[in-house]
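Before we start, here is the structure in question, set down as structure tokens.
Left out: one protein chain. Kept in place: all the others.
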Amino acid sequence: VDRSVDLNSDLGEGYGRWSFGTDEQILQIVSSANVACGAHAGDPTTIRATVVAAVATGTTIGAHVGYPDLQGFGRRFLDMPPAELVDSIVHQTAGLAGFARLAGTSVRYLKPHGALYNRAAVDDVHAAAVVRAVVEYDDQLAVLCQPGSRLDRLASEAGLRTLAEAFADRAYLRDGTLAPRSMPGAMVTDPQLVASRVVRLVLDQQVETIDGGTIELSADSICLHGDTLGAVALAAHVSAALAAAGIAVGSPFAAVE
Amino acid sequence: VDRSVDLNSDLGEGYGRWSFGTDEQILQIVSSANVACGAHAGDPTTIRATVVAAVATGTTIGAHVGYPDLQGFGRRFLDMPPAELVDSIVHQTAGLAGFARLAGTSVRYLKPHGALYNRAAVDDVHAAAVVRAVVEYDDQLAVLCQPGSRLDRLASEAGLRTLAEAFADRAYLRDGTLAPRSMPGAMVTDPQLVASRVVRLVLDQQVETIDGGTIELSADSICLHGDTLGAVALAAHVSAALAAAGIAVGSPFAAVE
Amino acid sequence: VDRSVDLNSDLGEGYGRWSFGTDEQILQIVSSANVACGAHAGDPTTIRATVVAAVATGTTIGAHVGYPDLQGFGRRFLDMPPAELVDSIVHQTAGLAGFARLAGTSVRYLKPHGALYNRAAVDDVHAAAVVRAVVEYDDQLAVLCQPGSRLDRLASEAGLRTLAEAFADRAYLRDGTLAPRSMPGAMVTDPQLVASRVVRLVLDQQVETIDGGTIELSADSICLHGDTLGAVALAAHVSAALAAAGIAVGSPFAAVE
Partner (left out) sequence: VDRSVDLNSDLGEGYGRWSFGTDEQILQIVSSANVACGAHAGDPTTIRATVVAAVATGTTIGAHVGYPDLQGFGRRFLDMPPAELVDSIVHQTAGLAGFARLAGTSVRYLKPHGALYNRAAVDDVHAAAVVRAVVEYDDQLAVLCQPGSRLDRLASEAGLRTLAEAFADRAYLRDGTLAPRSMPGAMVTDPQLVASRVVRLVLDQQVETIDGGTIELSADSICLHGDTLGAVALAAHVSAALAAAGIAVGSPFAAVE
């Protein structure tokens, strides 16, 4: 039985004067920070402050890359030609890496954001662009993605390390994919329930499906949302439940670095 | 007598579908490419293509950093708090450096663009922010700037290498500063005259002032504009005049790398 | 036989210091100006100058609305939720209309740009969003679009006036749709041939298909591209051929206003 788990959260998702105001609290809980890189959120000062705060809490840093669309927060599919998408991802990652180096650390993994996450899960063209960006920029970066997705497959085939991500607050279908947000019950909102799902994922590698069944799910990292005060409270519940179960929170990279 | 000279030009100043269309020709002439880094111009694909083209012609790469203002092309003073300016310059440089590394080269110097160039020449706050960005990011980067400017002074005091820049197509005042663009005769537009000024700068370290006098001017690099077809023709004249005078064109970094 | 034709062209497609530099010449030729509204191109000063120039040449003004994506020049599909697309189109049109009013004229029609043009031709959701934006903002605006497209259909059903657009420099398939750009021969580049196709379209309402057949095509307006020097030369050829055939160039709105 694995007695530790990586928790990841999307951080640095502000822009200029705007922010969700919850990063400080979330950084006390998670072990991996998906840092917005300026495409869907994140100006240079926000990126830098997020990196510095993550270093202060010993949180591993990943590049949270997305479509260049501040207005849509990277949640609208943008049909970029693959070469442009590759260049954008390389540029986003390089900018983050610059601040990581200044803070005495380095970027360890990459996770697509929003619409890019969803697209790269099912579309070979954009999945391959993500893979190519990582291979070109630094093939030692791991790719945090949905297990069984096209991105997972193509990244593995390219020899990249992949990290399987699970969502504690999202319902699953029998085939291991996420229930669409439009489906009733797709979002799990009860903090106690989310916490118990996380513990079960860690201890048993199992999750209950939306129709009451059980599937096996082996996750390298569990995503906690952190962009609302409710999300922070939920994350705190998860943290407490893990502690009560004797499960440590830690990044897969912590020992390596 | 120095028989070689560095010619620099602003390159990669397109954005998306827009470009000035002259980079290819200018790269045949100059030895140093000031590459736009996304703030005043330059999307990731443009930046990458410019770096690749510069590598193909053996041109040294510098970061042409500016105020984040695409609409104003970095030519409008933007009163950024110094910390934000530092972060922006670091981010711009890091993004360019990522593409330089992928192309098998590295960024060797930094030159402020437009309104930042002018401001950092006379204002200690923004000059110090440029210096701090270089010191933080990589103190081996040289700073290409106007000799005698505040930036020149502060960069030198910080132990950075500075490169003195001269403008062949701009008239000078007796005190060694540029004649304001609003002054009649401030722009030298005759290609033959510009070419002869360049040759004289290299061989004699002298330039004629706007009022017909002569001043000493020791330049490490001479700027050629390249954003119009006329500018390209002018650059070609300069190139031919240098060849006729037996003067080689080469970057101060060429031998080092 | 109709002895007049409306020629339209995309204008004001610059941003800040960038432009294609051909607007002045194209305005001498066309009768309708599709003015970029800030989403895919066009800052306020560019928009205003374009409107003023169009008024000076007596050219009718249309709103050339697109996805908000300067970097992609509106040529990348952006999956905006319909309500956001409606709001964006209303906002683009209102901004243009402000400058039109100041110049003593008004916006008469709307034409989707680039990826939005293509999407609204085949997709009911985005076509309906364009229609709803026009209905909400001003149902007296005509919609310039491809005949037989979904946008054409939905606009007509909503009671809007539609203007059927033909392309003189694009090859057609037997079903009246445009040959994909990837198909050999999809672009007609010979100026003489383009000019003769325009004349035939006006006089006979016919166009030759890519496979040598002939189809009927009744166009209210013919699009001339104007973003390159070659395009300007081609437009001049078309203009001369129309004059030689005794065909006047004029907007369908000219008499109304």
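Going by the order they are written in, the chains are A, B and C; count residues from 1 in each one.
Note that a residue touches a chain if its C-beta (ideal position, glycine included) is under 8 Å from a C-beta of that chain, and two chains touch if they have at least 3 such contacts.
On a predicted model such as this, the values are computed, not experimentally measured, just so you know.
A.B. asks: Which of B:Ala63, B:Ala115, B:Leu151 or B:Val238 touches the chain that is not shown?
C.D. replies: Missing-chain contact among the listed residues: B:Ala115.
A.B. asks: In the whole complex, not just what's shown, which of C:Ser9, C:Thr22 or C:Thr93 touches the removed chain?
C.D. replies: C:Thr93
A.B. asks: With the full complex in mind, choose from B:Asp69, B:Asp138, B:Asp152 or B:Glu165 the residue touching the hidden chain.
C.D. replies: If we include the chain that is not displayed, B:Asp69 is the one touching it.
A.B. asks: Consider the whole complex, including the chain that is not shown, and state which of A:Asp43, A:Asp138 or A:Glu165 touches that chain.
C.D. replies: Going through A:Asp43, A:Asp138 or A:Glu165 one by one, A:Asp43 is the residue touching the chain not shown.
A.B. asks: In terms of residues, what is the contact footprint of the unshown chain on chain C?
C.D. replies: Where chain C meets the chain not shown: residues 38, 43-45, 47-48, 83-84, 87-88, 90-91, 93-95, 97-99, 102, 136-137.
A.B. asks: Touching the missing chain, which residues of chain A?
C.D. replies: Residues in contact with the chain left out: 14-19, 43, 70-73, 75.
A.B. asks: Residues on chain B that touch the omitted chain in the whole complex?
C.D. replies: 68-69, 71-72, 76-81, 84, 115
We adopt the following convention: only the chains that are shown with their structure count from here on.
A.B. asks: What is the distance in Å between the mean C-alpha positions of chain A and chain C?
C.D. replies: Roughly 43 Å separates the two chain centres.
A.B. asks: If you look at chain C, which of its residues touch at least two other chains?
C.D. replies: 71-72
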